[in-house]
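With one protein chain removed, the remaining protein chains of the complex are shown where they sit.
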Amino acid sequence: IGEIQRFLRDDGTIKVSRSLKETNQKIRQKKDELSKEFGRTPSISELSEAMGMPKEELVMALEANQQPQSIYETVYE
Amino acid sequence: MNNYMKVEFVAKSENESFARVTVASFIAQLDPTVDELTEIKTVVSEAVTNAIIHGYDEDEEGRVVLECEIKNSEVELRISDDGHGMDNIDEATQPLFTSKPELERSGMGFTIMENFMDALSVTSEYGKGTTVIMRKKFNQNQPTCN
Partner (left out) sequence: MNNYMKVEFVAKSENESFARVTVASFIAQLDPTVDELTEIKTVVSEAVTNAIIHGYDEDEEGRVVLECEIKNSEVELRISDDGHGMDNIDEATQPLFTSKPELERSGMGFTIMENFMDALSVTSEYGKGTTVIMRKKFNQNQPTCN
């Protein structure tokens, strides 16, 4: 139980940026799995159900690995 | 870092989760912790739900306006509606007070906003509308992990 409590506490204090990136990787895996299974890309609701995650969190996490595409980096790096 | 956005949307309950993501993705620039973001999303839900349900009785002609301003590490949220308004703000903001017990509302909306934010102010005029302003400082303590 102490372990779980520590896990929960750590989970709450990690930065959103890191949490979203980790979730993003899991979503990508799940998306590939479902695409193979269905023979087409899954819808947002299918993916959110498969991930056990609300649509809104899915949408935010989907953006997480897009950051390097931001014009800031395109223009200034 | 300073930034500003304003979003306006139809008073439909579907837009509560839209409002939550919108604010969350704006605040994400400050790279808060998961807990801090969850708290902000909760107060946005409470204030937006109040505007939709109490302000407009879910009348889809109603428009909710949500502004978010970032000044250095402080966030100010302003949620307003031109709906029914209230005549007794002191009573309305008491814990457990609800004017819609039939909807199984908890009456804890304002109490939650007060607890999760550093400052809360409510202005309202009966028949005119309501504005809720909340403030919170982020990144008070340096990140412990990352």
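Some points to look at:
The first chain written gets the first letter, and so on, giving A and B; residue counts start at 1 in each chain.
Here is the rule we go by: a residue touches a chain if its C-beta (ideal position, glycine included) is under 8 Å from a C-beta of that chain, and two chains touch if they have at least 3 such contacts.
Everything numeric in this text was worked out from a predicted model, so none of it was measured.
Although one chain is not displayed, chain A still touches it through residues 31, 38, 40-45, 47, 55-56, 59-60, 62-63, 66-67, 69-72, 74-75.
Within the complete assembly, residues 3-10, 12, 14-15, 17-18, 21-22, 25-26, 29 of chain B touch the chain that is not shown.
Simple rule for what comes next: only the chains that are shown with their structure count from here on.
Centroids of chain A and chain B (each the mean of its C-alpha atoms) stand 25 Å apart.
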